[in-house]
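First up is the structure itself, then whatever we jot down about it.
For this view, one protein chain was removed and the others were kept in their places.
Going by the order they are written in, the chains are A and B; count residues from 1 in each one.
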Amino acid sequence: MNTLVITTVDGIAYGLLLAIAAAGLTVAFGAGGVLNLAHGTFIAAGGYIAAAWTAGTWGSLATAILLATLAGAAGGGVLAAATAGLRGRGHLDQALLTFGIALVGGDVLTAVFGSDVLRPRMPAALEGTVAVAGYRYPVDRLAVLAVAVLVAVVGYVVLHRSRAGRLVRATVDDRAMVAGVGVNPRTVDAAVLVASGALAGLAGALTTPILGVGPGTADTALLLSLIIVVCGGLGSVPGAVAAAIGVGVVQTVGVVTIPALAPYLLITAMAVVLLVRRRPVPGQVT
Amino acid sequence: MRIDPDQLPAPRSRRDPDHAHSTGLVAAGLRHAYGPLTVLDLDTFTIAPGDRHAVIGPNGAGKSTLLNVLAGTIRAQTGQLTYNGHTVTRWRPAWRARAGIGRTFQHPAVWPDLTCLDCVRVGGWHHRRNPDHTPIQVLNLVGLADQADQPASTLSHGHRRMLDLAVAIAGQPRILLLDEPAAGLTDTDTGRLLDILHGLPSWMAVVIIEHHMDVVAAFADWITVLHQGRRHTDGPAHLVRADPAVAALYLGTGGGDAAHP
Partner (left out) sequence: MRAFTQAVAVARLRSLPMVAPLVVAALAIIVVAVAADPYLHTTVARMLPFALLAVSVAVVTGHAGLPTLGQVAPYAAGAYLTARLALTGIDLAIVHLLCAAVVGAVVAGLAGAVLVRHRGTVFLMLSLAVAELTAITAGQWRAVSGGTDGLAGIPAPRLLPGLPPLLGDRTVLLYAATITIAATAVAVWLLRGDRRMLLTATRANEDRARASGHPVNAHLWMVHCAAGAMAGIAGTLLIHTHRWITPADVGFGTAALVLLAAVIGGARSLGGAAVGAVIVLGVRDVVAVEVPGHAPLLVGALFVIGVYALPGGLTALPARLRRRHRRHAGPHAAAPPTAATSVRSTS
């Protein structure tokens, strides 16, 4: 029983991290129609940087998270610049380009960080366990959960209360309208890609204490993010968050209870979502 | 341009006079809303064989929604459609088209990569074995026979409308729905459009949605006026056009230029 509760909390924490990762992907998709196949690579990059930079001190941990976020943002910037050169060429070319960047990035990451699974060195205070409501629980996971909740809340406030956030949501709904109020939708696209990359880097850094980071991280993260984006309704951030928590729980609890079927649970969930939804999913840019 | 209506033979079933009476389209209780905004709310709407029916109304009156609901592009949230004795409410656009409900589009995009002749062949695909109704004859009907081998993308706006109309006619519809067929046409092209419409066989029901009152006046013998999704006025064309309430509707919404009865 104890393990199941802990696993569920793990799942929620993991789900929130996935939500941070998938929020960027879903907004980039909804606003600019960019299917970013390099998203998983950005997440892995954030994870590697966090794992390599942490040295068991609070300072190094903070710097590592910041660096991972910046690296993700830089990756998003590269992507924005690269896809800007493909205007009017259709989304297939953009998707292939992002996959090329993912391959190159993945190769560079493996060359730099090797092909072992790395874990960050956390400050000693985070290494122990703590008793919460009668269950012993690893401190680092609770910390990750807290940070994830914080990021989700900040993200929500930015998206719903700031002018920039409103512009992004308006672009998802109606690109022409945004151009009508005097903002170039392409500027929004670029900003969204940079922000999306930053979120990916951050999510990668925050995930490493739980899962570590290795050669398979990019693919897994991309697949999970895509499932979340599809289940959440393509372009919808609240939908993505809800779907992410579901996926996080299924991933962690499912892996513990029915390991053989866990991968199918997600795909089946996605298929059901697609079949139940009568009309074609929104976010289809025409 | 003189057009012989016999260039368009009736589908075989139409030659049976007993059958002709049950071939209309009857819509009942149509209602469609986007959130709180009701765009269509019609108790009944009937199309009988041979109708020359115009649906007019200010912008946002629900005219296009009505046409899309009849053609199946939009499925109305409530209401029932009966066509030719069948309940077609849930039929998809392609089934309705094959059953004889043809349409044109407000933005006549046709198929830019195909030649005009191929466009009409695609439009008349399900009647391709009919020797009395060849694509070139249909192109002739709309005056595009000379452009038969040109890609549709090279046509002018007016010609593209004619091609869209030709594609719809090639499908041998019993009911032809035209979405603003005169929009953006020059006076010459409008004249040709009216010639084509007058030349359509008498058994074909034609419904147009139009802002251009000259076209409505020259074409329709029955007019339905929609306002905010509801029926405002309905009646024989000469009475509706003389109705001061209809003129007021247009003038009141700033659409005066379109309405000079």
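What we mean here is this: a contact is a pair of C-beta atoms (placed from the backbone, for glycine too) under 8 Å apart; a residue touches a chain by one contact, two chains touch by 3 or more.
Bear in mind that the values here come from a model prediction, so they are computed numbers and not experimental data.
Chemist: Give me the visible chains that the unshown chain touches, in label order.
Modeler: The omitted chain makes contact with A, B across the full complex.
Chemist: Thinking of the whole complex, not just what is shown, which of A:Val5, A:Ala52, A:Leu66 or A:Leu103 touches the missing chain?
Modeler: A:Leu103
Chemist: Given the full complex, what residues of subunit B touch the hidden partner chain?
Modeler: 71, 73, 92-95, 97-98, 102-103, 105, 109-115, 117-119, 121-126, 134-136, 145, 148-149, 151, 153, 164, 167-168, 170-171
Chemist: Which residues does subunit A use to touch the chain missing from this display?
Modeler: Missing-chain contacts on subunit A: residues 29, 33-35, 37, 82, 85-86, 88-93, 95-97, 99-108, 111, 219, 223, 226-227, 229-230, 234, 260, 263-264, 267, 270-271, 274-275, 280-281, 283-286.
In this section, only the chains that are shown with their structure count from here on.
Chemist: As a quick test, compute the distance in whole Å between the mean CA positions of subunit A and subunit B.
Modeler: Centre-to-centre distance between subunit A and subunit B: 50 Å.
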